[in-house]
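Below you'll find the structure I mean.
Note that one protein chain of the assembly has been removed; the remaining protein chains are unaltered in position.
Which chain is which? They are A, B and C, in the order written, and residues in each are numbered from 1.
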Amino acid sequence: MKIADAKVIVTCPGRNFVTLKIVTDEGISGVGDATLNGRELAVAAYLNDHVIPVLLGRDPTRIEDTWQYLYRGAYWRRGPVTMSAIAAVDTALWDIKGKLAGLPVYQLLGGRARDGVTVYGHANGETVDEAMAEVARYVELGYRAVRVQTGVPGLATTYGVTRERGALAYEPADSAIPSESVWSTRRYLAHVPTVFASARAEFGPDIQLLHDVHHRLTPIEAARLGRELEPYGLTWLEDPVPAELQEGFRLIRQHTTTPLAVGEVFNTIWDCHQLITEQLIDYIRTTVVHAGGITHLRRIFDLASLYHVRSGSHGATDLSPVCMAAALHVDIAIPNFGLQEYMRHTPETDAVFPHGYRFADGYLYPSDEPGLGVDIDEELAALYPYRPASLPVNRLEDGTVHNW
Amino acid sequence: MKIADAKVIVTCPGRNFVTLKIVTDEGISGVGDATLNGRELAVAAYLNDHVIPVLLGRDPTRIEDTWQYLYRGAYWRRGPVTMSAIAAVDTALWDIKGKLAGLPVYQLLGGRARDGVTVYGHANGETVDEAMAEVARYVELGYRAVRVQTGVPGLATTYGVTRERGALAYEPADSAIPSESVWSTRRYLAHVPTVFASARAEFGPDIQLLHDVHHRLTPIEAARLGRELEPYGLTWLEDPVPAELQEGFRLIRQHTTTPLAVGEVFNTIWDCHQLITEQLIDYIRTTVVHAGGITHLRRIFDLASLYHVRSGSHGATDLSPVCMAAALHVDIAIPNFGLQEYMRHTPETDAVFPHGYRFADGYLYPSDEPGLGVDIDEELAALYPYRPASLPVNRLEDGTVHNW
Amino acid sequence: MKIADAKVIVTCPGRNFVTLKIVTDEGISGVGDATLNGRELAVAAYLNDHVIPVLLGRDPTRIEDTWQYLYRGAYWRRGPVTMSAIAAVDTALWDIKGKLAGLPVYQLLGGRARDGVTVYGHANGETVDEAMAEVARYVELGYRAVRVQTGVPGLATTYGVTRERGALAYEPADSAIPSESVWSTRRYLAHVPTVFASARAEFGPDIQLLHDVHHRLTPIEAARLGRELEPYGLTWLEDPVPAELQEGFRLIRQHTTTPLAVGEVFNTIWDCHQLITEQLIDYIRTTVVHAGGITHLRRIFDLASLYHVRSGSHGATDLSPVCMAAALHVDIAIPNFGLQEYMRHTPETDAVFPHGYRFADGYLYPSDEPGLGVDIDEELAALYPYRPASLPVNRLEDGTVHNW
Partner (left out) sequence: MKIADAKVIVTCPGRNFVTLKIVTDEGISGVGDATLNGRELAVAAYLNDHVIPVLLGRDPTRIEDTWQYLYRGAYWRRGPVTMSAIAAVDTALWDIKGKLAGLPVYQLLGGRARDGVTVYGHANGETVDEAMAEVARYVELGYRAVRVQTGVPGLATTYGVTRERGALAYEPADSAIPSESVWSTRRYLAHVPTVFASARAEFGPDIQLLHDVHHRLTPIEAARLGRELEPYGLTWLEDPVPAELQEGFRLIRQHTTTPLAVGEVFNTIWDCHQLITEQLIDYIRTTVVHAGGITHLRRIFDLASLYHVRSGSHGATDLSPVCMAAALHVDIAIPNFGLQEYMRHTPETDAVFPHGYRFADGYLYPSDEPGLGVDIDEELAALYPYRPASLPVNRLEDGTVHNW
């Protein structure tokens, strides 16, 4: 069997998505997500100009060989653009392999290791009260775990807080040219513990609570925040500091037992192998699309399992339903699953990407169709042309570029 | 689908083998090797009395769940008996999964990552000349790599040296009650470098040469031997010291660049994770049957790949053709394959275990049939009842029990 | 003198026990416990089929030689089945040696290093009140140390909590096919500190309190629990996390001064040498039966003594009176004894294993008869045939296999 065709489909049914579709000479097709929020067309070019020409004619069943060919053969390894492109190929080939086998992909990964995939939703509000109302809404929907973000007094905008109430969606990539926010660590640190004091007072000890710092602290600041949040028993504190300096987490770890989650921006196992092997984190949040596909992501999770680190995959709306489908096959199969982020896509997105996974009672369930159980409706996709959209930029009060 | 039947078959077509056969309610069967040389009936009892009762009625596609159930559920983890039993179940379930998918198992593991599996054979002789004649024979057969063992002047018997010339087989488990050998490290160390000086002089730089110390040295002795062998460019020096003390390999490593291979006696990733993560070895020789099956062995090899460690799986005749078949599916699929040991089974064994893998030009090739491509002929197996056979015991010249 | 006979006796006077009995040509007999809860018949087969044949004719006084012969000669080292079998031989040979000497075994180990062996009992209850009533009962019985386990609100069953009130016995191996429990770390962590707050409030600072986590947390979760329990001055927190990754305990150790105890599932010194040499624990809980017998256990405790680690041997009812007798001889003789677990056997068990050790005022005292001072009544034993019984399996709320 050979790969007969491969194409990149860029569509914007509410937000931009890049999808790779591979078709074999026997007519079997597979899809892979290649979306890199705000840098979509660089991945599209990487695939169109440099990857697709070498895919044509290859044996689609040789997934490992193809992964190594693209990773080592590129010479220039790692990074978000490269690894998202490789991920798209890998995901599509697993989709094809599942169809060849007549089995859902999770069966090829070892079968179901649990009944359903526990997800967490995003509750956010300008005020603490608004955020609490959102938490209540998720609890009603059956969620067992909720991430809580609120506005910070004195700051005009805050990460994770949507402007539209009741949207169940939050899209930070809100402008062709990045919008700019202003950040104050001092104000933030003073505020956050009060949010979780309210949440525990209102919702009791059972609901799992999470919070995303979004890379904005230094390790010693994160250590302080982690310790101050200890009375509220968070499931995790996410992305407390930028993580290029993996050893930087040692300092946080010395000071607090609040569990730590990191990894949505990681692209390979090398971005986190020290975080894992030194047990500096508790949840590794790498995704199928940005971390080299199912083949590589599984290796990250396997390394993590040796060191008591569980998965906690990123699952914001910037990942298409193709990525979510693939993530669920991995989630249901690995021994050390933790939590899966879940933000619902718009109806337009759901229509462009017909899929068989479903939500019930706080769990997501992968499709039982052969392959990934997700497809792209190319005609519908063509109705939504690409619209440039960028993530915001963050500055300190003195104008210094900070981490967004 | 459910597991409808499972049974343990003990047979001795030349040597003892323990095989687990699992049959589903849809009539699909799978086989797994459970042979533990010299301790066969303990594994058979572990399976018959404690594992098979919990397998009946389980979903055979839930391989990871079953692995965790048997590993964690036993409460008493690790060790050769436990992990061989788990391995047999895991291997049989992968065989079934491949048949369900209509694909050879290597396809479920990511597809072919290479064309064939490079193997090495065993050349041995009482004298150096006899051993060189054996090397020549392997070279003629197309082998690219040969392990060389010879008698040691002054010692009556030596590990790895068969008494029958030209046998192509060497069976150390030669007696119901263990035979006893006498060992002298001093004589051994003085002799081995001369063997490899001869081999390089006679066969030139191209042939890959290996040597097995079989756990008989201390680290500083192994360091000396490794350094003295450096001029002969060995592919590996195997099992230089007993490896319970993983950090003990640091001392060898400081002194020599001769590559090291270890692991045929390991049962889990915990027996080698320090050897791997500290890069104290170059080849990890864990096997499907003794290291928890395909599911666990793949995790060991994946960890190894991060640290420049390649696979070098044990493949002596104490592993049945079922294990060899499974090993070849793993070997062909992983990115960091190194070498596969290959000792040919007797014709009787080959008849009891009909299999589709084949040797050509120095390579072994896994079968392309669905599943593992190996089976057990139960009627034939029944003709060869179990015969107690033990590995030898080794003593120093003063009578101290030493490592065999 | 030679070993003239050896046999394995499996009996179930309330629960299953495996006992090895060795008889010399001079008619001296010794007994060793070989019970591996839920995997009994694998050890029995290991002994019957692979060990007893090599014991016959050996000199029973060569205990060290026999230990090395079985450990190194098996080739496949370590693990619960292997080490329990070796332990049984070793224990029986020490029993014989004591009888040969006309001395209790503790005399051969160096004599009494203390007057009595401090033990701890198990107080458990569905509710905190029930558990407190049990603690009171142990205090009345003279116990100085009590392990406290309670039900967890929202969980149907909990480790260590018997369904029969006032039983003084708790047998988790309650079903031929493992029963399945559901676990919630969140609920557990929220509850445990309240138990010990009650215990200290009710019983004051003098009573030694212990708690067994039974492997169910990750290191950071254990760190949190350890810190939260600090006000209650526990003697130890037991088995906080699965311990294959010994370095994993570093993280717990950074965060809390609550003493840690580990080791009932360990089989050799290699399972804990890093825990000990890095001072990651305070009590090592290895047992005679699962850790290679008196010969090997003494070596573990000797290493521990270098690093301020004390003994804290496992002593649940799954160890027969033979093991308890042997443990007491070790306990009374070593310099770094800490605590001995003590769960009372059923009257039927006590009758099958007549023994001379006795409880008084919170202490156990080994027998002063020659040897171990324990025997097996074979005729009585024969009245209680083996009944399959398995330890439970534990699952998370989503169905993932967890540690029981």
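Note that contacts are C-beta pairs under 8 Å (C-beta built on N, C-alpha and C of every residue); 3 or more make two chains touch, one makes a residue touch a chain.
This structure is a prediction, so every number in the text was calculated from the model and none was measured.
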Of the chains that are displayed, which are in contact with the missing one across the whole complex?
A, B
Residue among A:Gln68, A:Thr157 or A:Thr346 touching the omitted chain:
A:Gln68
Just name the one of A:Met1, A:Leu189, A:Leu251 or A:Leu391 that touches the chain not displayed here.
A:Leu391
Against the hidden chain, chain A presents residues 36-46, 48-50, 53-54, 65, 68-69, 72-83, 85, 176-178, 244-245, 265, 267-268, 270-271, 273, 290, 388, 390-391, 393-394, 400-404
Interface residues of chain B (partner: the chain not displayed)
113-118, 205-206, 208, 230, 233, 253-254, 257, 259, 279, 282, 306-308, 310, 335, 337, 363
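Simple rule for what comes next: only the chains that are shown with their structure count from here on.
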So which chain is farthest from chain B, going by the mean of the CA atoms in each chain?
A
For the homomeric pair chain A and chain C, should the interface be classed as same or different, according to whether the shared residue numbers exceed half of all numbers used?
different
Whole-angstrom distance, CA centroid of chain A to CA centroid of chain B, is 40
Whole-angstrom distance, CA centroid of chain B to CA centroid of chain C, is 34
For chain A and chain C, let me know how many angstrom lie between their CA-based centres, rounded off.
45
For chain C, what residues touch not just one other chain but two or more?
245, 400-401
